[in-house]
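Removed: one protein chain of the complex. Kept in place: all other protein chains.
Letters A, B and C mark the chains as written, and numbering starts fresh at 1 in each.
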Amino acid sequence: MEPYRHKVKYYECDPMGVVHHSNYVRFMEEARVEMMDRLGFGYERMEAEGVISPVLSLTCKFLRPAHFQEVVEISVRLSSSTAMKVSFAYEMRVEGNVVMTAESTHCFLENGRPVSLEKRFPEFFAVLSELR
Amino acid sequence: MEPYRHKVKYYECDPMGVVHHSNYVRFMEEARVEMMDRLGFGYERMEAEGVISPVLSLTCKFLRPAHFQEVVEISVRLSSSTAMKVSFAYEMRVEGNVVMTAESTHCFLENGRPVSLEKRFPEFFAVLSELR
Amino acid sequence: MEPYRHKVKYYECDPMGVVHHSNYVRFMEEARVEMMDRLGFGYERMEAEGVISPVLSLTCKFLRPAHFQEVVEISVRLSSSTAMKVSFAYEMRVEGNVVMTAESTHCFLENGRPVSLEKRFPEFFAVLSELR
Partner (left out) sequence: MEPYRHKVKYYECDPMGVVHHSNYVRFMEEARVEMMDRLGFGYERMEAEGVISPVLSLTCKFLRPAHFQEVVEISVRLSSSTAMKVSFAYEMRVEGNVVMTAESTHCFLENGRPVSLEKRFPEFFAVLSELR
């Protein structure tokens, strides 16, 4: 799958002249949402069915800074999945150089209670596995 | 009433080393929310009653930049009110110097329909007038 | 010129489920930067020459809310220009419906002193006029 592309905005940069580290966490979400969309299982669809997907944890490594107007190419893949949790791995590149790698782990809640993605949305679970 | 105080965060500053202009719009909201709170009519209370208060318009004048770690003192007053709309005027100062002035206009919606603040929340309307 | 397109991100939406009003100010900047870029006079180029372009004022009217995943089409045109200031007018649409209109006014500073865009960057000034 083609990486998701995010062009760095002026308001995403800090006084050091580089992307503020908190914004990479937002890019991760953008890329994850877009990938789901491309796989035909958009976030709105899940929310419309009353399921939300909070972030349980994340890990980020910052290797190089990204700058205003640079295009960050973000690849997302499923790194692990259990009955109740899925984890995604991210790699962000600018002109081929890795600027950041990350991982996020999510659960799925319906009416405030954890649900198994595999049981609740088997079609989505199958689709997600394609991201591995 | 004492001005609301906001200490500028690193992540609120841009590559020019000053507060990004979009963030002043957030400071306006912060100050407005805090003032309502102090007057005993918090935003949560209005939302709990099913009323939301979208921003209809805003005008901002940026006079001087504010910098990281500076304390912005924000005063808010009611600048005008009609049956269906209220406007607030803001003045932001750093060490006594005005850095920004602004105005915002709001309506009130219940079940997606405009309501008169004066009729729906007479107590709140009275309290707001103290901000004039 | 084709409008600039911004797809609404999840993190740009607030508890009312719509784009937080402060983010439209960011979209204005994005669209302005992109237009300059397309006209061959990018923001980096101006900054590389030691000229910065602070926002002096802005006016925004919010007509309808925009939602997560909607594509906001933003058109920018030069609304007025004098020796020392330029103003841009913005119109944002979602599926053809206007969601927001705005105007921003800017000056140009070199070594902290105002410069005439027309004298300092005649080529840029000519290009800008094409946005009218």
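Please note the rule applied: contacts are C-beta pairs under 8 Å (C-beta built on N, C-alpha and C of every residue); 3 or more make two chains touch, one makes a residue touch a chain.
What you see is a predicted model, and the numbers here were worked out from it, not measured in a lab.
The chain that is not drawn here is touched, among residues B:9, B:64 or B:132, by B:9. For chain A, the list of residues touching the undisplayed chain reads 16, 21-23, 25-26, 29, 52, 54-62, 65. Listed for chain C, the residues touching the missing chain in the whole complex are 10-11, 13-15, 17, 20, 22, 68. Mapped onto chain B, contacts with the missing chain fall at residues 9-11, 26, 29-30, 33, 37, 42-44, 68-69.
Simple rule for what comes next: only the chains that are shown with their structure count from here on.
Contact counts per chain pair peak at B-C.
If each chain is reduced to the average of its C-alpha atoms, the one that sits nearest the average of all protein C-alpha atoms is C. Chain B has its Cα centroid 34 Å from the Cα centroid of chain A.
If you average the Cα atoms of chain A and of chain C, the two centres end up 28 Å apart.
With each centre defined as the average position of its C-alpha atoms, the distance from chain B to chain C rounds to 24 Å. Contact with two or more other chains is made by residues 10-11, 68 of chain A.
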